[in-house]
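Omission of a single protein chain aside, the complex is shown with its protein chains in their original locations.
Chains here go by letter, A, B and C, matching the order in which they are written, and residues are numbered from 1 within each.
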Amino acid sequence: MSAKERRIEDIDHIVIRFAGDSGDGMQLTGTQFTDTSAILGNDISTLPDFPAEIRAPAGSLAGVSGYQVNFSNFDIRTPGDAPNVLVVMNPAALKTNVGDLEPGGILISNSDAFVADNLRQAGYTQNPLEDGTLRNFRLYKVPITKLVDNALKENPLSFRQKERCKNFFALGLVYWMFNRPMESTLKWIQDKFKKNPDVLDANTRALNAGFYYGETTEAFETRYQVRKAMIAPGTYRKITGNEALALGLMCAAERAGKHLFMAGYPITPASDILHELSKHRRFGVKTFQAEDEISAIGAAIGAAFGGAMAVTASSGPGIALKTEAMGLAIMLELPLVICNIQRGGPSTGLPTKTEQADLLQAMFGRNSESPLAVIAPATPGECFTMAFEAFRIAVKYMTPVMVLSDGYLANGAEPWAIPKIESLPVIPVHHPTSKTDGAFLPYQRDPGTLARPWAVPGTAGFEHRIGGIEKADVTGNVSYDPDNHEHMVRTRKAKIDGIANDIPHADIFGSPEGDLLVVGWGSTYGAIVSAVEKARAEGLDVSALHLRYLNPFPKNLGDALKRFRRVLVPEMNLGQLRMLLRAEFLVDAIGLNKVKGQPFKIAEIGRKIHDLNPKQMPSARRAAAVA
Amino acid sequence: MSAKERRIEDIDHIVIRFAGDSGDGMQLTGTQFTDTSAILGNDISTLPDFPAEIRAPAGSLAGVSGYQVNFSNFDIRTPGDAPNVLVVMNPAALKTNVGDLEPGGILISNSDAFVADNLRQAGYTQNPLEDGTLRNFRLYKVPITKLVDNALKENPLSFRQKERCKNFFALGLVYWMFNRPMESTLKWIQDKFKKNPDVLDANTRALNAGFYYGETTEAFETRYQVRKAMIAPGTYRKITGNEALALGLMCAAERAGKHLFMAGYPITPASDILHELSKHRRFGVKTFQAEDEISAIGAAIGAAFGGAMAVTASSGPGIALKTEAMGLAIMLELPLVICNIQRGGPSTGLPTKTEQADLLQAMFGRNSESPLAVIAPATPGECFTMAFEAFRIAVKYMTPVMVLSDGYLANGAEPWAIPKIESLPVIPVHHPTSKTDGAFLPYQRDPGTLARPWAVPGTAGFEHRIGGIEKADVTGNVSYDPDNHEHMVRTRKAKIDGIANDIPHADIFGSPEGDLLVVGWGSTYGAIVSAVEKARAEGLDVSALHLRYLNPFPKNLGDALKRFRRVLVPEMNLGQLRMLLRAEFLVDAIGLNKVKGQPFKIAEIGRKIHDLNPKQMPSARRAAAVA
Amino acid sequence: MEPGNGGSAATTTAATAAPAALTKKDFVSNQDIRWCPGCGDYAILSSAQNVFPKLGIPRENFVVISGIGCSSRFPYYVNTYGFHSIHGRAPTFATGLKLARPDLSIWIVTGDGDGLSIGGNHLVHIMRRNVDCTILLFNNRIYGLTKGQTSPTSEFNKKTKSTPLGSIDYPINPISLALASEATFIARTLDTDPKHMARIFQQAAEHKGTSFVEIYQNCIIFNDGAFEPISDKTTRADNALFLDHGRPLVYGKDSHQAIRLNGWQPEVLTFDGTPPANVAVHDETAVDPSWAYLLSRMDPQAGFPVPLGVFRRVTRDTYENLMTRQIEESRKKSGPGSASELQALLTGEDTWTVPA
Partner (left out) sequence: MEPGNGGSAATTTAATAAPAALTKKDFVSNQDIRWCPGCGDYAILSSAQNVFPKLGIPRENFVVISGIGCSSRFPYYVNTYGFHSIHGRAPTFATGLKLARPDLSIWIVTGDGDGLSIGGNHLVHIMRRNVDCTILLFNNRIYGLTKGQTSPTSEFNKKTKSTPLGSIDYPINPISLALASEATFIARTLDTDPKHMARIFQQAAEHKGTSFVEIYQNCIIFNDGAFEPISDKTTRADNALFLDHGRPLVYGKDSHQAIRLNGWQPEVLTFDGTPPANVAVHDETAVDPSWAYLLSRMDPQAGFPVPLGVFRRVTRDTYENLMTRQIEESRKKSGPGSASELQALLTGEDTWTVPA
């Protein structure tokens, strides 16, 4: 059977995972494959999986880095539960990843790396490629190192340098297998290495060699093809959550006619927001790497006092450090956006893993009654929207707003319909500059929003003093008056509660009433909605409601919950939203809790739905669901 | 009518408030009166009310300092709702306090201080002692300044120095009025001023002059007498919450056969714990004033690692700063006591005022799932018991324990039955020193408590490493394993939840079931139980349950709540315990919330009880209640 | 149109309008002062209020930022923009504000506890960055507001509420610390010398970059007399060394004492008549901070006078200027940052279009 003759099978979607040593370039390989697929018109969703923070010794289990991509011809919402294809560059990568590969899945291995030392490091006593333990998979042993070396005979680079091209070989092979064009990657290599022709040549050759290897060897019986997805018309790019968040902040500043001020202190997985924004000085973006997280939020509050669109971003331990200053910002009633890119905890915890266990900290993690607004994007692309929304709320209500993203959203990518800046809403900002008469009253509130005026230094006649001691309403003077204190405590809460009038009702995916409602928030969106969709396709009376607004809740939430017999709340924590729902609405919500530093799989939620044994949908509704 | 003939009326209890400028020595006056009454065998309860932190200008409203004492011949639990007697040393003190005096109450004023400048500072346009506005009170205008000056003619002190004795004159007068002996105060003056005979003489004379003034002038028609209370036999002293807390910590260390290590950073109203403990080096107590609150908790954790009984104490903003390190302590599973003497917030808030709004911060104020034990004393004396209990739990379960006191408990005083040290329970401590074989396993847990072993540096063979990254159970090695993480997150929670097996059931004051249950925690105890007692005396079907254990809750709580038709939760916050109860037990608890920086009055709770219109008690129960 | 800066239209107007002739009264707020009678803070406040109108800065462009402490109540009493923040963090708010609004004149008021205990690190970092602002550190060697605990400048063995048996903490020298933090303007003055204070405040304000001013301040309640004998006019001359740029280090009531160097070590020298030639001459502009450091170490316990005045005054780019320059240069290089450029950034490099 010659290469030309091999059939190309059409399939709906494929999940590939690339895994290798941290030094093997797996993140790059995955990103290239994703970009190509996205440009080709597939829907995509990705999940990078970084090793612990420091580079572990080459070949060690701790050093394995992975990148999973799901690409499809339909609308997908997650990077896929289990890979259909696994590419492993060494024994450690095999060891840590093979457990996830679907039974019968394709397993491509760099057989050259399965040598004694690597096997020992991965804890294998014999070579798994040879001992039959992988018999349930379609195993391909490819001597990638040798093949690359052969392909680069002419190239003057050293053996070690050549070896570093082996990820491109693997990529080329996978491109062949899934019938993808290589232009985009070839162009990327051109751009990236234009100053280094030998490396350019080596990577190009390695890529091609991989592709031709697929074409010429007889090892691979089938090729697969995933056609374009039916995506709404428009221009798209691929975007990660942190990129989207950074851009959302910039666009909010633009639409407010303001400059952005961002203060941060490096911490995984929030650092990239600082990195991204620090590139954009020409847009007037001022970034400040502070000496610690307290300084970062302090600087942001100071900038907000000065009239800037101010934001700080951090994670776990860094957010804990900011809590005292958050209390101050609540007293000052200044607009401030705080981004918490949640990670595994407590304490240092699992810095590179995802979790959504800071919701209650966001709600209550400050001394005394100190309410602030809390919102959470559900997908990487939504990080843009919610960052923008955070500033809208912050400025309109003169309040700190916490955005709860997480490691999964931050690093995961999806196609994103590029918005037109001029079609984004304007964020109106008013700094008072003239007044009728009398002293300026810094705590005289707008009767609708309860926001106080945002008078900024430099405005003659508006000199005033603010601070963290309780203040008299209207005048803002220091006040120890008991009644004023109670009034202010309740007013601060009422102001946040009032935001409920200004946010959309929560949408229900499925039916407006029924047997089981699955309620989620944040990055669990994809898995929940996909599971519910599947259950509905099976006729089960299950719907989903996903919260982007956690404080205050959308106004229709209580009513929506009441229309279902049971409520299930899947969360990557021990039941934090669940607790809030129980307390607020006295619903006996059931929890599905996973705290493994990993996102939910669709099947995990699906299984729980089945365990709860929901009723079949009434036939009328069923017809609608299937249509 | 001569002095001798005036009748002495017997009454049950009297509430006196002394109020004057910060420089007038009102705290001292109140304390002296309290001590005398306590020694006399009255039950007592006190409420100091400090002005804002800095001494305001003499005579200003902001500078008024007050001290209220309730003394009685029966068991009282609060410093009283409204004073029956108000002593004011200047117009500002009158202005800020007269609103609290009961109609028809006795008002003793230093008329010499009602001069133009003072009146203006207090915002009076005319002299309230003269304009008839005080006609609803029994007003006594006493020219105290002049009388003191007269009494001290012989004394060589300057006029200003003499003037500073006027609080003793006032005290003498009140002693006469309530028929109290002066020995205790005379002795105090002797001790205090023994190195300064002129001052000793001046204060003694002023005190006597006040007493004789009452006896000789005709102004006062009646004297009152409050007889001994029926108190359980034993030896008593007066104690404030902060004193009791400090002693409780010391006794816990003693009963653990350990030294106490306390690290703090000054902050109102927690500083006194540091002050008190720093006096006691000879007991091996090591106190460390750190550079900030983070350092303080860090030092305490370090000491705990070394095997000390370690504690840190703070309030509002300081507790917020400690949250990152608390997360670490939770990961390390080391015994640590954290005292939070709550004050008004948010932010700097009302530093000298009381509040109980840090409960949810105590529960959730850290990144990720980070449970710790939370307990709360209900009275000043209980601060001893609960400090002791905190260490018992911390050591037994190898966990941080948060003690929630507040400004009201911290500074308030009550009679306290002095415990015998040897009758306090022993706190067993085990540091492993020998093992069977193999490596030491720092996270191998006691199957009962789930506590890990407390192996301390300096023990050969037990070398091990701990840290804030997630660790494998049993070995304690760094672990990024997803299943281990979930296991550890759940184990940390299970360990805290398990403490419920080791704490007393919550007592119910009243009947074990019925119409209305009033549930409280912390310093609201006195007001709640007094109000419930009163309501029951009126035949209403109301009972009370007061929580000393907030995390975990006592095991009988859910059951107890179910036995009542309605639940009322009075709190000095916006409903924090209420929220926890609703979430946990799905009871539609009703809130009574006061956030004024001031404790509840009995009547405020009583009013709410009446508003809820509880049923009459079934007659059988009624009989029991009255008995 | 490019997005407006943090400052509104009004700001721009105010900044360009000719400043009205201001007087001290313009800087007195309507709030009652709540310091203890006799507290040194009053004199410092008054000196600052005297200097502010002389700086040629519109009142609305002043911002006073403080932490927590008695001293930190300062902003309430000054009729400008004011910010009473949280304990120890004033430099952080100031840094953000100055970066966002380089047009403002920013003053930080802090105490020895606020600035050197909990806030020590922020102080170090604002100084090394050279954010243009003036820091007034009220050093009373005690915690005033919390009623008398030891502070990082309290003497060794001092008995306070928290150290009833004497403090075992060795004190910090704020001037030495400022030098190690690379501060570009460093001075010391004291509450009982209003003229000196005013001169130093003015110089500090005029300096571009972080100006650090330590002010010896008497806390009459909890640490009275901490700066005797130099706070006392009658004994000051013999115990203080007033630093003047380019002038020999001469002091004493009759100016008959001086400092000379023995190697790198200062020595006290007593003389009659004109000072000898080898008396050291003060150079506040020395780029190497070692000179100022050496002055900062002169220890009254060892018989040295206490230096007052400007220890160091050198030029270095300010933080906010460097930031502005990066913006300008980046605009020159990559485009002015227009909305269309932002649209291009949103779009990114790799896009694909799904046709309708």
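Assume a contact is a pair of C-beta atoms (placed from the backbone, for glycine too) under 8 Å apart; a residue touches a chain by one contact, two chains touch by 3 or more.
The structure displayed is predicted, hence computed values, not measured ones.
Listed by label, the shown chains that the missing chain touches in the whole complex are A, B, C.
When the full complex is taken into account, the listed residue touching the unshown chain is B:Gly306, out of B:Pro156, B:Gly306 or B:Pro618. One of A:Gln161, A:Gln289 or A:Asn556 touches the chain omitted from the figure, and that residue is A:Gln289. Touching the chain that is not shown, out of A:Ile267, A:Met363, A:Val478 or A:Ala589: A:Ile267 (per the contact rule at the top). Within the complete assembly, B:Cys251 is the residue of B:Cys251, B:Ala583 or B:Ile602 that touches the hidden chain. Counting the whole complex, the residues of chain C in touch with the unshown chain are 117-121, 124-125, 128-130, 152, 165-166, 168-173, 176-177, 179-182, 261, 263-265, 288-291, 293-294, 297, 316-317, 319, 322-323, 326, 329-330. One chain of the complex is left out; on chain B, the residues touching it are 35, 38-41, 184, 231-239, 247, 250-251, 253-254, 256-259, 261, 263, 280-284, 286, 288, 290-292, 294-308, 310, 324-325, 328, 418-422, 431, 433, 439, 456-469, 477-478.
Taking the whole complex into account, chain A touches the unshown chain at residues 52-58, 60, 62, 264-268, 271, 274-275, 278-279, 281, 287, 289, 291-293, 317, 347-348.
The definition used in the following text is that only the chains that are shown with their structure count from here on.
Between the CA-based centres of chain A and chain C the separation comes to 43 Å, rounded to the whole angstrom. Note: centroid distance chain B to chain C, computed from Cα atoms, is 40 Å.
Averaging Cα coordinates per chain places chain A and chain B 46 Å apart.
In chain C, the residues that touch at least two other chains are 68, 86.
Along chain B, residues 52, 62, 317, 347-348 each make contact with two or more other chains.
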